[in-house]
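Omission of a single protein chain aside, the complex is shown with its protein chains in their original locations.
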Amino acid sequence: MKVGFYPGCSLEGSSKEYSKSLFAVSEKCGITLEEIKDWSCCGASAAHSLNHDLSIALPARTLALAEKQGLSEIVIPCAACYGRLAASQQAILNDKAILEKTEKYIDMAFTGNVQLLTVFEFLQKYIFPVADQYIVDKLNQKTACYYGCLLARPKDLTKLERPENPMEMEKVMEKAGATPIDWAFKTECCGAGFSMSRTDLVAKLSGRILEDAAERGADSIIVACPMCHSNLDLRRPEIKKQLKKDINIPVLFITQALGLSMGISAKELGLDKHFVPTGKAVSCIVKKEA
Amino acid sequence: MIICSIQLIFFCIKRQLNRFNIEIVHESIETKPGNSLKSRLEESVGVIVSHCYQCGKCTAGCPLNEDMDIKPNQVLRMLQAELPGYEDKLLSSLSIWLCLACDTCYSRCPQEVKLSQVMDFLRQESVRQNKVNPKAKDILSFHKAFLETIEKNGKLNEVWLTLNYKLKTLNMIQDVQKAPSMFFKGKLNPIPSRIQHVKEMEKIFQRISENEGGDK
Partner (left out) sequence: MARIGVFICHCGENISATVDVAKVAEEAAKMPGVAYAMDYKYMCSDPGQTKIIEAIKEHKLTGIVVGACSPRMHEATFRKAAEKGGINPFLCEIANLREQVSWVHPRTEATTRKAIDIVRTIVNKVSKDTPLFPIKVPVTKTALVIGGGIAGIQAALDIANAGHQVIMVEKSPSIGGHMSQLSETFPTLDCSQCILTPRMVEVAQHPNITLHTFAEVESVSGFVGNFDVKVRLKARSVDMSKCTGCGTCWQKCPSKKIPDEFNAGLSYRTAIYSPFPQAVPNKPVIDRANCNYFQKGKCGICKKVCPAGAIDYEMEDEIIDIKVGAIVTATGFDIKHTDFFPEYGYGEFKDVIDGLQFERLASASGPTSGEIRRPSDGKIPEKIVFLACSGSRDKAKGIEYCSKICCMYTAKHAMLYKHKHHEGNAYVFYMDIRSAGKNYDEFVRRAIEEDDVHYIRGRVSRIYEKDGKLIVKGVDTLMNAEPVEIEADMVVLATAVVANPDAESVAQKMHISYDKHHFFAEAHPKLRPVETNTAGIMLAGACQTAKDIPDTVSQASAAASKIMGLFSSDEMTREPVVAVVNRCMPPLFTTCTGCLLCLEVCPYHAIEREEIKDRRTGEILKVAAKVNAGLCQGCGTCVAFCRNKSIDLQGFSNQQMLSEVVALLNKPF
């Protein structure tokens, strides 16, 4: 089965392991991901901060390309990209004037008939029905499922059932044989795009998240957003300075955790690419009882 | 490898110099009745400021409330009041740049005020009127570096973005220690990846900036 795929810039750079693990899991389950040809950047927070039209036009170009390519559904694993693409599609479909203006900017037709899938929706729809036959191991650890902002808000785009305390990721983790913990910071902001410009604020916000997960006994934190991952993983030294204590809980992408339960090797899932060693999470794994 | 990086830095500096010619043109907008910040906001974004009844729930939930000089509900309050001096204070505030667009405020707002869109508008207006708070310069530089990178390449390359940002902020030391390990983990591509039709990207930027010129 084929599903359209929009990687976004981070998945080609700092979050290669997210892409790697998504492909590994999909391949295992017989799903082929078809990349949008010549896709471009969604514009991220820079575009909507500085130019409203640009923040709609940039995702629109990629969506129009997907339409041209005949993709009816695309999975957007990056939560930030998903947020921008979905917001752009919604703005265009809700307002004819915006549609006309945007079509002029991108010099392409736009119908908006591509269905956008978050990573949860993708897993739910394509991986879940067949997952059980491939899951051979139990993660056997307490996981703190972290959604951040863009997977939970705004609620009309993310389509979560309980936006203040979502359970979608927990369902995946339970399938993978982990024990999701109940914690308070699942949908708090990590500092997002301030990673470089205001590292101090990222350390503060991500620090709070990490601290709560640690205090409630999490063995690993599961994320589905490259920005959240890099803030919680790459920024660990700054967080350490902020909290004045060392928290070494590894941060895994949801697809890496799921991949582990399917017996895919740590290397194939890109677990060696993290800054915080992931050995602790891998060492918990046990064989699933038949 | 090293040579490669040096070349890259030079290339960036060159581009940066070129860029001075096309810096965003700042302008001053006179405040006339009917042309207030509030009325322009309501017209362009469609957020009705009077819907806010100042309960403060936005501020209560804002992850950066402590760091903001003007709290989220006060931003709306200042727009509502339309008193002399408020507009300048607002456009030169740090808050509008600190907003992370996490949408916590909107998701809990009893009056469904899309505050993140208000913040976007105020940022753009702040740049247009050349009133950006000095403390927000790094944030603005980052956004600009980001957009320039994708204008030229169609997608982001973290090395390019970083170098471009460093040139803008002259903050050379930050994160240098992270680079080698990122590189060896295969997370940094020094060769910028580009989309095939880069020209299309430039055209989109160009058309939008032309259209905005027409709007004025």
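Here the chain labels run A and B in written order, and each chain numbers its own residues starting at 1.
By our rule, a contact is a pair of C-beta atoms (placed from the backbone, for glycine too) under 8 Å apart; a residue touches a chain by one contact, two chains touch by 3 or more.
Remember, it's a predicted structure, so these values are computed and weren't measured experimentally.
When the omitted chain is restored, the residue from B:44, B:111 or B:209 that touches it is B:111.
The missing chain, though absent from the display, is touched by one residue of B:40, B:57 or B:89; that residue is B:57. Panel shows chain A; residues 162-165, 184, 212, 215 of it touch the chain omitted from the view. Where chain B meets the missing chain, the touching residues are 53-62, 65-66, 71-74, 104, 108-112.
By our rule, only the chains that are shown with their structure count from here on.
The distance from the centre of chain A to the centre of chain B, each centre being the mean of the chain's C-alpha atoms, comes to 23 Å. The part of chain B that touches chain A in the complex is made up of residues 44-45, 63-64, 67, 98, 100-104, 106-107, 120-121, 123-124, 127, 138-139, 141-144, 146-147, 150, 154-158, 162, 165, 174-175, 178, 181-182, 185-189, 193, 195-197, 200-201, 203-205, 207-208, 211-212. Here chain A touches chain B in the complex through residues 9-10, 12-16, 38-41, 43-55, 57-58, 61, 101, 104-107, 149, 152-155, 163-164, 187-189, 191-194, 196-199, 201, 205, 234, 272-273, 275, going by the rule given at the top.
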